[in-house]
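Report on the structure given below.
Note that one protein chain is taken out, while the other chains of the complex remain in position.
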Amino acid sequence: MKKPIEIAGVTKHIGVPRKRSEDPQILMGQAKYVDDIKLPGTLEVAFFRSTHAHARIKKLKLDGAKKHPDCIHIFTNEEFSAGATTFFPNTRGTLHPVLMPFFAHGKVRFVGEIIAAVVAPSRYIAEDIVDLIEVEYATLPAYNDVEDAMQPDAVLIHEDLESNVYYADSFSNGDVDKAFSEADLVVSEKITTGRTSAAPMETRGVMATWGWDDTLTVWSSTQMPYPLRTSIAVNLGISEQTIRVVAPTVGGGFGQKAHFFPEEFILPWIAKEIKQPVKWIEDRREHLLSASHAKQCTIYMNIAFMKDGTMVGMKIKNIGDSGAYSQYPWSGLIESVAANNGAPGAFTVPNISFETVVCLTNKMSTGAYRGVGWSAGCYAREMVMTKAARLLDLDIIEIYRKNFIRHDEFPYTTSTNQTYDSGDYHKVLEKCMEMSDYEDTKKQPRSTKDGKLRGVGIAFFVEQTNWGSRSAEESGFPATLHDTTTVEMDPTGKVTVRSGQFSHGQGLKTTLAQVAAETLGVPFDDVVVLDGDTATGAYGMGTFASRSAVIGGGSVIRAATDVRNKLLTIAAHVMEANAADLEIDEGKIYVKGSPDRSMTVAEIAYITYYDRFTRPDEDEVEPTLTATRHYDPPAAYANGSHAIHIELDPQTGKVDIKRIVAVEDCGNMINPKVVDGQMRGGASQGLGMGLLESLDYDESGQLKNASFMDFMIPNATTLPDIECAHIVTPSPYTEGGFKGAGEAAMLSVHIALSNALVDALSEYDGPLVPMVTPIGPQQVMDLINNTNQPQAR
Amino acid sequence: MKPANFEYFRATSIDHACELLSVHGDDAKILAGGQSLIAAMNYRLARPQVLIDISNIDNPSEITDEINGIRVKATTTQAVAEHDPVVRDRLPMLVDALEHIAHFQIRNKGTVGGSIVNADPASELPAMSLLLDAEYEIQSASNKHVMAAEDFFITYMTTALQSDEVLVSILFKEPPKNCGWALHEVARRAGDYALVGSAAIIALDDDGKCAYARVVLFGVASTPVRAKEVEELLVGQICSDELFEEAAKRVSEVVDAESDVHVTDEYRGNVAEVLTVRSLADALSRTQTAS
Amino acid sequence: MKLEGTADFLYEPQDVWTALHDVDILVKTIPGCRSMEPDDEGGYVVAVSLGVAAIKGDYEGKVRVTDVKFPHHYVLDGEGAGTPGYINMKVDCYLDAVADGTLMRWSCDAEVGGLIAGIGGRVMTGISKYMAKQFFKALNDEMKNLFEEKKIKSA
Partner (left out) sequence: MVDKQKIHLTVNGTAYDREIEPRTLLSDFIRHHLDLTGTHVGCEHGICGSCTILMDGLPVRSCLTFALQAEGKAIETIESLDTNGELSPLQNAFWENQGLQCGFCTPGILMSMKAFLEDNPKPTRDEIREALSGNLCRCTGYHDIVDSVVAAAEAALSSGTAKA
């Protein structure tokens, strides 16, 4: 493995909590999101979507709708000539693709599936016309629960499959049966995690227009402009270089917008058919019905323990709920495959075996959402560990310490063949315990004066970050992922960074500029980062899976280092010095030890471009100061810990969150303020999963809470301040020693919450350990009512 | 999510609104703050063909001090009522309830009358109407009449208000001096509709017996419910936690609890009992400090 | 959505049965019923306007009576669709002779889809119960007019 580049010079920019350059325009309401972009003559699209979860379409009646005076056109599967798939060639060949058609043909498989697209002068009118469309359905049994859909006699959701299970695999390492037979305690539980949605505040949206020269421009609220461009080219049969994809300001994605959705192909196609720009802005109901869902798994978790808390074996069956289709590019395997491959977490689990099953149901398909797989997988493992701790009369802390991978064991290859690069788990845990007064709080009485129950919970996570090809491989995804950056220093010494990453809230315009300024030795304000537009960036996979700081940052370091070296070579020639003796600092190049012998970066840049008499010969050094570099790094594993204090009302099941502590080790930080922001945002989403969020379907496949009134995400009173701290163990493998930070932030919050609940109820007969998410008042009361009254210890 | 077409009329007065209603009848809906109606229209659940907007009549917000209580013009925004000095002084429990309605941005536009006519069993003002023996002044083109809040609520979003009638004002009666009151609700987040809510008023006579009691539950059944059976058990008695628990047991007889996506009917029944005990206890503690 | 209830009638089961199968009576008594026409499959095509307050919807659908055991039991099968969504339901009805007339026990298993399912869920059960109540009240009133003389003079 190549040794990472040392960042030269004094660190003036990396590690600085600077404020974000993208913010002023947002704060002034000047940032442009998809729906803010106006093209003259733009028509609007509204979709007619299935109201049935599983049915054959007997008759589609468009006559009434077409008679509407303002109906420009109605498109259905019949007119949609292009290949009807959202497949992207980026997953295992053996897997049945289970593709989502752009338009339903023959049958519908979930409520919200697209049947027709109406084009009209405004969204208002388009919806009037949608109301006039009629369908005759022949209904089929709908499946909400994977374990019903798995039954041999279940009706097939996709007739070209033999069963609703389209993926089943198993893995084993060590002697699991022996471990279980020799263990002092085996805890076996069924854990189910709720179906949720990333629910970014900006819903999805697409606008498309064709130029006079047959070039296509697509604006989409996406996290991955380049893969989307390729996918549009492949699926619509357009040559890729004539397509420009722009991701303008995007109002959050969290993984959900790192997919290809039918709308992103339908709109460009419609624009071509009707020769006018078209726009579709998803409304919130559409969003909850038909933007990818996440995190719903049914997990049978069995762990074998010794009396002292040592984990000797783990047996898992993880059944992923794929929804009605496989969502690409990641496929419906994303939850359960990622979960099982990361099953050992922070622990040495010598003997492990798992089964991974992915099953179809009649719901919107499951896709990526912050902490993919691990949110559910870790929860299952940890709830079983928590129950074991109670049965063995240990604190979960003792089980953690007993089983942690020690800092002197890195690099450490887990029993599922993931190679952890770095970390100091004990140190992070101690820090979190200390900040949260964990041990002292445990000594306090549970009951408060006003009849509430106090509880404190802690949890620990390891997160695989920076999805390049190798991270993906270690998670069980044979995907090819990498990124490219072009660094250009122009004749005036100013710097443009062209990135394939794309910032939609993460502040990459700031952090990537910090990395470039650091590497080049120029002032921060001299650097501009271009992202989100395939016309001005460099081919990259986009921003998701905690990858951008590491892969984007790493490729910036590589390209900027090339430019820096070239700059120094030329400066050495011009200044008649030895390149090795030159230093660059904030735009000034000087000879080490004698700062009076100096020139500015701008002077050298000018000479490089415009003064062939002064600069070295072309055959010695090529003119211009540009470099393009690529990066596909080894996996790097972040880790961290959350602690939560709650007050529980045992009569109503209401949980109040009193304190949240978050400690994270994401290696070297580029901008600690941005990292804190990630930690706090992630904590809130983790809490949402643990406390509130659940897309509830009824037995006939109807989503019962298709609104923000009943599908609840945290508001400002749901959670308190979030106290953050950082432990830094740089990754020895990655450029800059960075590890990812984004998803880690939500991985153990819901676990800490449940542990706090367990602690609050620790004086009840039990142990009472929740095996579900979310835990609303109902679930808390169910937990309590399954037992006798409190008993004095 | 865009509303369907409708014809829009801006009423200059309540009389004008009634006149318009008599013309357009069943197809017309009154638009006040619109904080529930417009949401339903955006979803196209509601598709009235005619909207009669009373939010811009002359001085829509009017609160008058009357001998036996406070009269609030139906078009008064919840925010105005919430901050009105007279209301704060004479009906603090109403202020408490108003503060529980959604969020301040909603209360700036949502009206007192609108929330009552919308008759969501989980919302606070219908419950307060029962708690404060409210009387509704109702008008149509042809007549005016007064209806007790008790007779007003039929089921979810369904009231005794006829399609040609407008709610003009609400008289919230002032409970006995030195009474104590309390409101408790469980919601999943601040500002959400109550999963279960309970409000109570208690006044004591000179020898410390319960002379007056009001107990109301909301968010539990298909309408807000006044729990007379509970009140009867209290009046004339010396208040105690035991008595409250005894009385609260009757809640289950009074309410026909409903299930939804958040909690079961059983949860609602049990927690209604719990919150009733709490409201009563807090109300009592406030009576003692009141005089 | 599952619902059940009972209704008392001061008439013999066969009279109640007659009323329950009389199209004119049903049109008058089913809340929001606009029309009910026999179809060629032995059932009826029904048009109803259902809803509360501003939330109203027009539905067109079919009803069919099956498992007929005159005058004690039948099943009402219905399906309807309209802009707010669709409703499929099966109502199981038992008519038992009791001392002062007939006791009707009914249980309804309804599947509701579309907008109302996703947004109106919270109110659906309550509203349905209320409409059932309305229906039986209206039915009793109708029967008064129709066969008052047959009314059972209970002791």
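Just so it is clear, A, B and C label the chains in written order, and each chain counts residues from 1 on its own.
What we mean here is this: a contact is a pair of C-beta atoms (placed from the backbone, for glycine too) under 8 Å apart; a residue touches a chain by one contact, two chains touch by 3 or more.
As the structure is a prediction and not an experimental result, all values here were calculated from the model.
Participant: What are the shown chains that the left-out chain touches?
Facilitator: A, B
Participant: Tell me which residue among B:I106, B:A211 or B:L243 touches the hidden chain in the full complex.
Facilitator: B:I106
Participant: Pick out which of A:Q506, A:T534 or A:N668 touches the chain that's been left out of the picture.
Facilitator: A:Q506
Participant: Considering the entire assembly, which residues of chain B contact the chain that has been omitted?
Facilitator: Residue positions of chain B that touch the missing chain: 1-8, 10, 31, 34-35, 38-39, 41-43, 51, 53, 55-56, 79, 102-106, 108-109, 189-191.
Participant: List every residue of chain A that touches the chain not included in the displayed model.
Facilitator: 19-20, 22-24, 26-33, 35-36, 38, 69, 124, 198-203, 249-252, 254, 283-284, 504-507, 673-674, 676-677, 680-685, 707-709, 713-717, 719, 721-722
Keep in mind that, in the parts below, only the chains that are shown with their structure count from here on.
Participant: When you draw the chains as points and link the ones that touch, which shape shows up: line, ring, star, complete, or other?
Facilitator: complete
Participant: Consider the two chain pairs B-C and A-C; indicate the one with the greater count of contacting C-beta pairs.
Facilitator: More C-beta contacts join the chains of B-C.
Participant: Just the number, please: Cα centre separation of chain A and chain B in whole Å.
Facilitator: 44
Participant: Let me have the rounded angstrom distance from the C-alpha centre of chain A over to the C-alpha centre of chain C, please.
Facilitator: Chain centroid spacing, chain A to chain C, equals 51 Å.
Participant: So which stretches of chain A touch two or more other chains?
Facilitator: Residues 131, 285, 704-705, 707, 710 of chain A each touch two or more of the other chains.
Participant: List, in ascending order, every residue of chain B touching at least 2 other chains.
Facilitator: Touching at least two other chains: 43-44, 261.
Participant: Going by the contact rule set out above, which residues of chain B touch chain A in the complex?
Facilitator: Interface residues on the chain B side: 1-5, 43-44, 186, 188-193, 195-196, 261-264, 267, 270-271, 274-275.
Participant: Residue numbers of chain C touching chain B in their complex, please.
Facilitator: 52-56, 83-84, 115-116, 119-123, 125-127, 129-130
Participant: Using the touch definition up top, name the residues of chain C that touch chain A in the complex.
Facilitator: Per the touch definition, chain C meets chain A at residues 83, 85-86, 88, 111-114, 117-119, 121-122.
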